[in-house]
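Let's look at chain A:
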Amino acid sequence: MSDLFRVEGLSKSFGGLAVSRNISLAMPAGERLALIGPNGAGKTTFVNLVTGQIRPSAGRVVLNGEDVTELGAVRRVRQGLVRTFQVTRLFSDMTPEEHITLTILQREGKAARILARFHGNSEVAEEVEGILGTLGLIEVARRRVGEIAYGQQRLLEIGIALALKPKVLLLDEPAAGVPSSETPRIEQALERLPPSLAVLMIEHDMDLVFRFAKRVVVLAAGEIIFEGLPSEVAANAKVREAYLGNYANARSVA
Partner candidate 1 sequence: MQTILSIGIDAFAYGMALFIICIGLSLTMGLMRVVNLAHGAFAMIAGYIASYAARDLGLGYAIAIFLAIIGTIILSIPLERFLFRRIYGSSELTQVLMTIGITFCVIGITNYFFGPTLKTIPLPESLAQPVDVGFKTIAAHRLFVMTCGLVVAAGLWYLIERTAFGIRLRATVDNAAMADALGVRTQVVYAVSFAIAIGLAAFGGVVGAEFLPIEPYYALRYMVTFLVVVSVGGAGSILGAVIACLVLGAVDTTGRYLMPEFGNFFFYAAVIAIVCIFPRGFFGKAQ
Partner candidate 2 sequence: MPTMAQTEKLAAAPIPGSRAVRDVVGVILIIAAGLAGFWLFPDNLALLTRVIAVALLVLSIDLVVGYCGVATLGQAALFGAGAYAAGIACVNGVTEPLTLILIGAVAGAVAGLLMGTIMLRAHGLAQLVLSIAIVQLFHEAANKASAYTGGSDGLAGLMVGPLFGVFEFDLWGQTAYLFGLALLVVIFIVLKFVVSSPFGMLCRGIKEDPIRIGAMGAFVFPVLLKMFVISGAVAGIGGALAAISTQVVGLDSLSFELSANALVMLVLGGLGSLYGALVGTVIFMGFEHVVSAINPFHWMTMVGALLIAVVLAAPGGLSGLADRVLPSRQRNRGGRA
Partner candidate 3 sequence: MPSMKKLLSAAAGVLLAGSVSAAADTIRVGIIGPFSGPFALQGKNFQAGVEAYMALNGKSVKGHDIEVIYRDLPAANPAQSRALAQELVVKEKVQYLGGVYFTPDALAITPLLKQANTPLVIFNAATSAIMNQSPLVVRTSFTTAQTTTPLGKIATDRGVKKVISAVSDYGPGVDAEAAFKKSFEAAGGQVVETIRMPLNTTDFSPIMQRVRDSGAEAVFAFLPSGPTTLGFVKAYNETGLKQAGIKFFAPGDLTQESDLPALGEGALGLLTTFHYAVSHDSPENKRFVEAATKAIGSPEQLSFPSVGAYDGMHVIYKMIEATDGKQDAQKAVDAVKGLAWTSPRGPVSIDSETRHVTQNIYLREVVKGPDGKLINKEIETFPNQKDPGLATQ
């Protein structure tokens, strides 16, 4: 039970078509795990199963020793299982400051208060400042999100997740769509994630995976076909087949 997070035999099929087959993996605190796989491997389904967006046909999701399989997505977040989105989901009319403030208030259970001022709490303000500062977003803190650079929006996604003080963090392609000039800032943010946090990153960019992950899991056709060190991935025959078999252009694995 030392694992902070565990999935056991997770399976899901849609109308007889199995999209996740008997997936099991475990993450201790401080884990940096990357989940990769070719398109259609079932990564999105896996994320949705883990976060509780969809219910598994079989298997369990265990967080901090507690079975959360029956819990909905929102409850899992409250238990500390937090995700970011592959395509940013931000409120284009709000500022980064407002995003983080709202998130912290929500975490503290104060977000639904009507008789309170949004910016009234100095402790919250301090924490907001801390998070935005770590991510280098202070200078855009009071601009509309719709107006800031996409890389900064990606950072804000991470910031929101951090503001929830997660135990397990699911990063869904945190650098997707970000111009290469801005990726270093994202990598920097990833490096600064709290050490005790267990992080599961889904990512296409193998350079990022190699630098970030301590362990890699490869998913193909809904199954885990490889689990091990980043350095071993490229040499694995199954992985090569999964990628090269489907993918004429094996740009990232090469």
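The candidates were selected such that all candidates are chains of the complex that A comes from, given by their letters.
Quick note on the criterion: a residue touches a chain if its C-beta (ideal position, glycine included) is under 8 Å from a C-beta of that chain, and two chains touch if they have at least 3 such contacts; residues count from 1.
Computed from a prediction, not measured in an experiment: that's the story for all the values here.
This complex pairs chain A in touch with one listed candidate out of 1, 2 or 3: 2.
On the side of chain A, the complex with candidate 2 involves touching residues 51, 73-74, 77-78, 82-83, 85, 89-95, 97-98, 101-103, 105-107, 110-119, 125, 128-129, 132-133, 138-145, 147, 160, 164.
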